[in-house]
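Beneath this line is the structure, given in structure tokens, with notes to follow.
With one protein chain held back, the other chains of the complex are shown just where they sit.
Entry: chain A
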Amino acid sequence: MSNFLDEDVPSPEDFPPPSNAPGLRELDEALRCNICKELYSAPVTIPCGHCFCSLELPRLAKQECPVCRAPANESQIRKNAKLEDAVRAWNLARPLVLNLVKEEERRRKRKEARQSTPPPVDGYRNRVGQASPKKRKLSPQTDGEESDVVEVTASQLAKSNLAGFGIIEDKGKRRTRSEGRSSSPPPRPSSSKSPQEATCPSCGKMVPFSTINDHLDSGCKLYLKSDAKQKQKQKDGWGNIFGNPETGSSKAKGKGRSREDLPIEDTAEPLPKVSYGTLKPKRLKEMLQELDLPSTGERDVLQARHQRWIIIFNANLDASERKSTNQLKQDLAAWEKAKQSKKPTVDEKKYERENHQVYADLIARAKASAPPKAQPRSSPNEGPLSSPISVDGDSSSDTATLDEKPGMEVDP
């Protein structure tokens, strides 16, 4: 169970329950998009007042709010600058607050351990709730307190989930006073890891020791050990999919690198939506070329790429800290790569040929048994509560055709 949860995904449950830290979970929850459950990025508002990440909303085909189902359409989407400010601040403060809260919890546990029998030590997240809601003040500790602290907690913490936060210390090592007091102690590297790296107390990932503070300040985004490597990989993937990037985007190079790397300016207009149905593949290719995007692939690939670009580009305009064109292109490449790896390979024509006889039988039976007309029912409540109708003309695997009549009645 644990291995597929390896990657730490921040969630409101990182904070102790309301009985111990009133409002913190709620605050974290409130600043998260209801769709992707991430902290808002480029939040937008619709008339009912609900907010979503700009990137999530255009994908909703339905003209209604996902939360309250109040009618909403795309022209009513407005960016929510104040919410974005709040989220940006929370992104910065979150690691620190998390740290303070955990420190507080540890102190409480120590105190309890000293006062009575040691508390049960199931998972940290589940257990914290039963502690007394009484708050302790953050006051400087005495030397005496500090010294028995490590001995009591080291064994308890080892069993609890705190192990993942890099707080466990090696046996014999002892917290120095100055570090113990600081509000967000930089976690030291443990002996098993190289001395240049440390586990981030907030996100649990390996970070170069010298950059840990900047890493925390960035909301656990910067200085990840694998960050640079991943970016390079994405770039390579972009090249692999679309052939040599050097030749493919020669036009982009001509325009000048510096501009592509700069955040998109304030005056940029959102891209208009396109009705692809009437477009010829050649025109679609031209449109992609005008945007300096790869123009290789089948028609549906081209269309999907163009559609996604409009979504990414317009969502970026809703953010006050905008990404550069190059960053957006990387996002698009990553998206396309993820999409391609999941594409099913069903040969529809072959399936149709193989099952031709089955379809013919079904059609013949349906024709033979079809009543002249569906009977109108006397009252809508007396009819069948539900009736399935198969997807017609869909020849993908295991689709059934329901030709028999019981479920086919149509409401008058």
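Rule of thumb we're sticking to: a residue touches a chain if its C-beta (ideal position, glycine included) is under 8 Å from a C-beta of that chain, and two chains touch if they have at least 3 such contacts; residues count from 1.
Rule of thumb we're sticking to: contacts and distances are computed from a predicted model.
Chemist: Going by UniProt, what is the name of the one chain that was not included in the view, given "V-type proton ATPase subunit a", "Eukaryotic translation initiation factor 3 subunit L", "UBC core domain-containing protein" or "ATP synthase subunit gamma"?
Modeler: "UBC core domain-containing protein"
Chemist: Among A:Glu38, A:Asp217 or A:Glu260, single out the residue that touches the unshown chain.
Modeler: A:Glu38
Chemist: Pick from A:Ala30, A:Cys48, A:Val67 or A:Ala113: which residue touches the chain that isn't shown?
Modeler: In the complete complex, the chain left out is touched by residue A:Val67.
Chemist: Which residue among A:Ser11, A:Asn73, A:Thr296 or A:Ser320 touches the omitted chain?
Modeler: Spelled out, the listed residue whose C-beta touches the missing chain is A:Ser11.
Chemist: Touching the missing chain, which residues of chain A?
Modeler: 1, 4-5, 7, 9, 11-13, 34-38, 56, 59-60, 62, 66-67, 69, 123, 125-126, 338-339, 342, 380, 383-391, 394, 396, 398-407, 411
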